[in-house]
Structure formats: C-alpha cells, structure tokens
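For this depiction, one protein chain was excluded, whereas all remaining protein chains were kept in their positions.
Let's turn to subunit A:
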Amino acid sequence: MSALDAAKEIDETALAPIVGGGGRGRLIARRFTRNRLGLFGLIVIVLLFLAAYLGPYLTHWQLTDIDFDNFQTGPSSAHWFGTTQTGQDMFVLTMRGAQKSLVIGLIGGPLTTAIAALVGSVAGYAGGWLDRALVWFIDVMLVMPSFLLLAILSPTFKGKTWLLFVVLLAAFAWMITARIVRSLTLSLKSREFVLAAKYMGVSAPRIILRHILPNMASLLIIDATISVAVTILGESGLSYFGFGIQPPDVSLGTLIGNGQDAVNTYPWLFMFPAGILILIILAVNFVGDGLRDALDPNAAGAKAKAKRKQRQTDEESLPGDTTVVEIAQ
C-alpha cells in the first residue's frame, strides 16, 4: 500500500544513530531545551501531572462527595471548577479524568511503539515465511476498522481493569510504524556491524535488541511521543461515546460527553475537561515536535532552523550529523 510507503519515505530521514554515550545525549538535551515550544510542552505535562495527582488533596471534596448546597453551580472558592447536576465537585472529577488520560497515554504510547518495534524488526530480520506472514498480518490489521472494533470489544472488559483497555488501544495502533521499522531493519541488516555480530555467533534476538533497534532509537522515541497523543485521543473519543472508561470511573472523554448538552447554559461542565484535554494533547505534540528537531536535525524544519541559529551563534559542528546524512541517503 503506497500510503505507507510514502510515510516510510518521509520518516526514513529520522533514522539517526545514537552514537556514543553522554556526549550525544547532552547534545540532544541542549537542542531540545533550545526549542521553546518543546520545553514549554514538557513543563506543562509535568505541571499537569502534579495537578492531577496532588490537586485533589488541595480541596476537601472527594470523588464521591455530594454537596447538597450546590447543584450545578458555577466556579466559586468552594468549588473551583463548579459542580455537576448531582452536586459533585468538577475540579476533583476533572483531575481524576486527567490522571486517567495521562496514565493511559504514557503507558499506551510506548506500548504501541514497542509492539511496532518488535513485529517490524522480527519481520525484517527474519525474512522468509515469517516476514511474509507478519506483513500480511499487518495488512489485515490495517484493513479492519479499528475504531469500530475497539468500540465493540471494549465493553466486554467492563468491570475488569482499565489496563486491558490500554492494551487494546495499542493493539490497533502499531501497524504503520511496524512497516517503517521493518523497512529500516531490511537496510540495517546488511550493514557491516550487523554482519560482523552475526558471524561472531551473536543470536538473532540479541542482534535485534543490541544492534538493530538502538540504531533507530530516534525514530522510536519520536513515534512513542506521537503515540501518546494518539492513544489519549483514542481513549477520550471512545469514552465520549461511552465505549471506553466505564462509570463509576471517569475520564475526560466521559466528562465532555456528559457536559456537551450544557455548553451554553452551564459551560463549566464542558469547558474545564475539554480545556485540560486539549492542553494535554497540545503539550505532548509540542514535546514530540521538539524531540523531532533535537533528534533528527535532517528534517526540513530543523535544518533551516539550525542554519539560522548557526549564523547567530556559530557554536556547534555536530559530529553526529554527518553520519545522519550518510545514512539517510
């Protein structure tokens, strides 16, 4: 399918080897902190995390508390985000939802990438019938309507842990990355250092873990970040329809679903959870963009930015970058 081939071509430039140890890491950290939006995103995520977990302790309301004096009242000093129709505190509810979204995203995103890395690298390295079978499996998964199947399957996990829901979200989101990983593995497979390891008798799983995957670390890190946003979007979308997180548990998606009819009359029921959800995804996307610039200086945007910066400061010639260029071509 050529859409995926095109995606592969776009992402192939992201193949930047992580050479050496601390030097490169420091360089990337410096490049990342120079990207103001990326840094801003990271700070926002940390703050949201703190607010989501510590915020509820700042108010004496509990998730199950009902304030009989305040039904559907607006934000006040007693209820910062107002109250629901049944007198629940919106701030506590929203923070609980933010906890769910953040945790689901931060587990689901890396999990998605891990599945993709595993399937893609095994298919690419093994070749033969295993490769053909796995590629076919990827294609079948791509043809299936993921949102529909997630919606069918997730209520069957009712009453069980939400971790199963995270696994399910990841299980329907890894395919395109797996194709990219596979094609990168195919090109890495014939490189000298892999061949050398192979002839020295290193086992296939070890070669994949120690030599193949570390060489596409940049791609995997960027993909994991994007997957965090995708997972949160998927979770909140399904929860909005009532297919995801099930009551009595709350998620930002269920809160938005409950508040949507009251947007014009009791806006706090919708605005606070929606605002927090958008802020989370925006912050994750900023971090992803900052990481892409830091890890993949070859990308169009980053390249131009680097040029401009160089005129100003003329500080760095990057030993890693030349390698990147060679590999990308």
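Basically, a contact is a pair of C-beta atoms (placed from the backbone, for glycine too) under 8 Å apart; a residue touches a chain by one contact, two chains touch by 3 or more; residues count from 1.
Heads up, the rule we're going with is that contacts and distances are computed from a predicted model.
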Chain not present in the shown complex, as UniProt names it (candidates "Xanthine dehydrogenase small subunit", "FAD:protein FMN transferase", "ABC transporter permease" or "Teichoic acid D-alanyltransferase"): "ABC transporter permease"
Contacting the left-out chain in the complete assembly, out of A:71, A:147 or A:193: A:147
Touching residues on subunit A - with respect to the absent chain: 1-3, 6-7, 9-10, 139-140, 142-145, 147-149, 151-153, 155-156, 229, 233, 236-237, 240-241, 243, 256-257, 260, 263-264, 267, 270, 274, 277-278, 281-282, 285-286, 289, 299-301, 304, 308
